[in-house]
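One structure below.
Here the complex is missing a single protein chain, while all its other protein chains stay put.
Chain naming follows the written order as A, B and C, and within any one chain the residues start at number 1.
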Amino acid sequence: MADVTTKIRTGILGASGYTGAELLRLLLRHPAVEIGALTAERQAGKPMGEVFPHLGRLGLPDLVKIEDVSWDKLDLVFCALPHGTTQEIVAGLPRNLRVVDLSADFRLTEPEEYKTWYGHEHRAQDLQKEVAYGLTELNRQGVRKARVVANPGCYPTSALLPLMPLLLDNLIEPGGIIIDAKSGVSGAGRDAKQANLFTEVSEGFNAYGVGHHRHMPEIEQELRLAAGRPVTVSFTPHLVPMNRGMLATIYVKMADGVTADDLRAALTARYEGEAFVGVTPAGVVPATRHVRGSNHCLIGVVPDRTPRGAILVSVIDNLVKGASGQAVQNMNVMLGLGETTGIDGVAMFP
Amino acid sequence: MADVTTKIRTGILGASGYTGAELLRLLLRHPAVEIGALTAERQAGKPMGEVFPHLGRLGLPDLVKIEDVSWDKLDLVFCALPHGTTQEIVAGLPRNLRVVDLSADFRLTEPEEYKTWYGHEHRAQDLQKEVAYGLTELNRQGVRKARVVANPGCYPTSALLPLMPLLLDNLIEPGGIIIDAKSGVSGAGRDAKQANLFTEVSEGFNAYGVGHHRHMPEIEQELRLAAGRPVTVSFTPHLVPMNRGMLATIYVKMADGVTADDLRAALTARYEGEAFVGVTPAGVVPATRHVRGSNHCLIGVVPDRTPRGAILVSVIDNLVKGASGQAVQNMNVMLGLGETTGIDGVAMFP
Amino acid sequence: MADVTTKIRTGILGASGYTGAELLRLLLRHPAVEIGALTAERQAGKPMGEVFPHLGRLGLPDLVKIEDVSWDKLDLVFCALPHGTTQEIVAGLPRNLRVVDLSADFRLTEPEEYKTWYGHEHRAQDLQKEVAYGLTELNRQGVRKARVVANPGCYPTSALLPLMPLLLDNLIEPGGIIIDAKSGVSGAGRDAKQANLFTEVSEGFNAYGVGHHRHMPEIEQELRLAAGRPVTVSFTPHLVPMNRGMLATIYVKMADGVTADDLRAALTARYEGEAFVGVTPAGVVPATRHVRGSNHCLIGVVPDRTPRGAILVSVIDNLVKGASGQAVQNMNVMLGLGETTGIDGVAMFP
Partner (left out) sequence: MADVTTKIRTGILGASGYTGAELLRLLLRHPAVEIGALTAERQAGKPMGEVFPHLGRLGLPDLVKIEDVSWDKLDLVFCALPHGTTQEIVAGLPRNLRVVDLSADFRLTEPEEYKTWYGHEHRAQDLQKEVAYGLTELNRQGVRKARVVANPGCYPTSALLPLMPLLLDNLIEPGGIIIDAKSGVSGAGRDAKQANLFTEVSEGFNAYGVGHHRHMPEIEQELRLAAGRPVTVSFTPHLVPMNRGMLATIYVKMADGVTADDLRAALTARYEGEAFVGVTPAGVVPATRHVRGSNHCLIGVVPDRTPRGAILVSVIDNLVKGASGQAVQNMNVMLGLGETTGIDGVAMFP
């Protein structure tokens, strides 16, 4: 597959949004991939440079409607489409085409769960058996074999990477987990909304979606798998006046006799050899600037003063490890390419 | 005292920092106050406009050293000096002079507690009996009679205003309180430090002082008073790339049978008639932009999905209600002036 | 008129935009004014606190449609409506009502000029005789007597305050003036536009409207009055990733024998005694942070290395001296109130 003379032909469905543009930034440096199709319904017919001037002059195909894509010329598509509309589009794709879906459509495995949070029956439930949840480091085998990868949400990625190994090892209690998460504004997408104007966001900070953010069931579904029983988390997202970056401050209760050093040791052991997940030394907490523009997740562990309390701090770039970077990582795994190919850049700082 | 023909003569010790400048912004619009002295050790001799160009051309006195202040020409001084150096200076002031101290020096009432957190014996412990803790809404009588007011820290202000009434009413449990706090950069002061450079802070977000921030004992001391027994909180501050503003997301466990609506009702009742503290309606969470530049604190209450969990969100401007604005409020109370005088401005938005 | 027992009753037409909110921030501290009506077509029926949460809880009237205003209860209205729609509304107001119009509709005195730049015939040209151009410091007599004041644009304010006196005194040449202007984002208003999203603006800088910004004819009209002959300027606006603030770097050619010191002296003399316009000393250039939130304009003069060249740097807050602050200043002058009343605050820094 990794034949250098024949490149992987990829398409991006929904290339006019930020995750689409970020996929292109990464794929353009990927030596084994070429871009065969770019779609955007409302912008169809335009050259990419008109939608994203920084992506002009690069020989990219013009934007087309999904119905005008020649699927037989593609090996894999990235879906960067809105939630809810993706499922039917993926269901209509040729069966030999592999898919990395950045929407939430295939992340929830339980139909009832999906219906509860999205307000309608899932329209391609039968596809779910071909789907793997694409938190790469924790489901590499699943990703390798899947035809469709459900790329995780940014918040779940930042929360699950630190929490899953600790729950699997019974080092923390499944109850009482509190995830206080903070995200840059690009997570809100490129649609013109008053709430996301520079003047509304700059020089300010706020919580949003308190108690009902749609990433919550995704987090709980995966934690349930790790804990072996239902888990209810407290999850509160906040908006930071920055373009990119996500930090989760996670409050956990440790099992009897466990220390913060034990948690750190367990995470260090779990992620040893992983290119994209690192654990900071005792006394060091990671910051979002350490991962800006990169596919890395950094995790810090701090003892809390409360009984058996510990604090986990994890950081990612919401558009890279939280979206497009992990999507490319999943593609690499699916196709047997080197897992870090095209996404091996370090953070851009300052 | 509130005679319009004789203005209160105030001095600001430590006028070259951000809280000093902010005191001036507020006092310059205060009809009952005049500025009699401004000190700054290293900048002594300079006109104010050289240190803060926006405060030039206003007829303010030049900066002098503390030793050169004519105390007999002052009625009240604001101390905006570094922690640790303030106690001896206050001890050396004439006994008839009233003081609002913005440092942490007189906030902790227990000498051992002070020594533990500041690493040395308190050098003016006997003064403590003349001191009131200046969280105005909750200690108005104390402030009125005190000679010295210990102006609360910004983090304690944002945490105590929502928590204290709920603990006093036994609506929440004293155990397991988690305060995840976020602050603008001005809280770090005006000293040139690499960590606070624009290039280090902008487009990023991080936690700091995890597990050992000095505002923790101040918070716990006051909560202990409200709860009637020792309280240990989890407190994690974060740095937001904005100049001003502070938001605390506080996770609490409610007492049996209590609901989030009960918490909101209790806070609404407690702060009814208060000019500076408001409670947002159900479904609305406050944002820092709603209080930017104003002396307001807004509090929102949200039910959490975890058993008996509730989330309190409070916002202040760290330089106003979290420092200089509350200092002026305390001065107003101490001197029998209208409590909102000079600090009645609404937020500056955008 | 300045009777303290009877307050001026004002209305704000178009109170749901940023200049409307800024008018309220200022008027709420104005001792001689009360707010009688607030309009917003699409938001009619809502309380102000729903549109601007920081303006809730203040006892302000709810938003209504313009057609539902009781004009007989008002003494003066501020029009903060979009360009083009204002002229007919002002024409329909009772003739005894005084008006400060923040739109561009009455700024251009020549009908042809208006038509050229706005693409249609002016629909209330006959009103122009009751209008004064409200650059207060330079047209105080006109403002005092006018029924309608055309409040200047932000760019014209920042350019005309330094340029007009120098042209009037023949110290600079009318030809070859270059105005390189930079503005915060609030100048673009509160409408949801992709170009003004946080993610599009933050961490970037760009020119816009190069060669065809509508503030150009306004600038040239006033400069023509000062120079006594037609003036063509080069004017290029840029967008700065900040909420508020405007800085104009103006390149001029001095008349024979004139020096930069002469320019500074002339401006200093011209603005001596003015509360809101200051000239910085030689060697000091003003910054937007020195005027943030205040009604001040600061002007610096620097000699250029090119023959007879000089550089003028002026700064204002685009929402205050560039819009709502100057509007209140004009109201004060129109009604014989103290000119600085309600707008005497210093900058908010940081």
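One rule holds in what follows: contacts are C-beta pairs under 8 Å (C-beta built on N, C-alpha and C of every residue); 3 or more make two chains touch, one makes a residue touch a chain.
This is a predicted model, so every value here is computed, not measured.
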* Asked: From the list C:T157, C:S202, C:Q221 or C:T341, which touches the chain that is not on show?
  -> C:S202
* Asked: Considering the whole complex, which of B:D75, B:D105, B:E173 or B:E203 touches the chain not shown?
  -> B:E203
* Structure fact -> Given A:L28, A:A44 or A:L168, the correct residue touching the omitted chain is A:L28
* **Contact partner of the left-out chain, one of B:A15, B:M242, B:V277 or B:I299** => B:M242
* Absent-chain contact - pick from C:R25, C:H122, C:K182 or C:H215 -> C:K182
* **Residue numbers in chain A that touch the chain omitted from display** => 18, 21, 24-25, 28-29, 52-55, 57-58, 185-186, 202-203, 243-244, 278, 284, 286-287, 289-294, 344-350
* Where the missing chain touches chain C, by residue -> 175-176, 178, 180, 182, 184, 199-200, 202-208, 210-211, 216, 232-234, 236, 238, 240-245, 247, 249, 251, 285-289, 292, 302-307, 309, 311, 313, 315, 350
* So that we can see where the missing chain sits, which residues of chain B does it touch? -> 18, 185-186, 188, 190-194, 196-203, 241-243
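The rule is short, and it goes like this: only the chains that are shown with their structure count from here on.
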* Per Cα centroids, the chain farthest from chain C -> A
* To do: Using mean Cα positions, find the chain sitting nearest the overall protein centre.
  => B
* Whole-Å gap separating chain B and chain C, where each centre is the average of the chain's CA atoms -> 36
* To do: Report the inter-chain centroid distance for chain A and chain C in whole angstrom, where each centroid is the mean of the CA atoms.
  => 46
* Asked: In angstrom, rounded to a whole number, how far apart do the mean CA points of chain A and chain B lie?
  -> 39
* Structure fact -> So chain C residues touching two or more other chains come to 18, 185-186, 202-203, 243
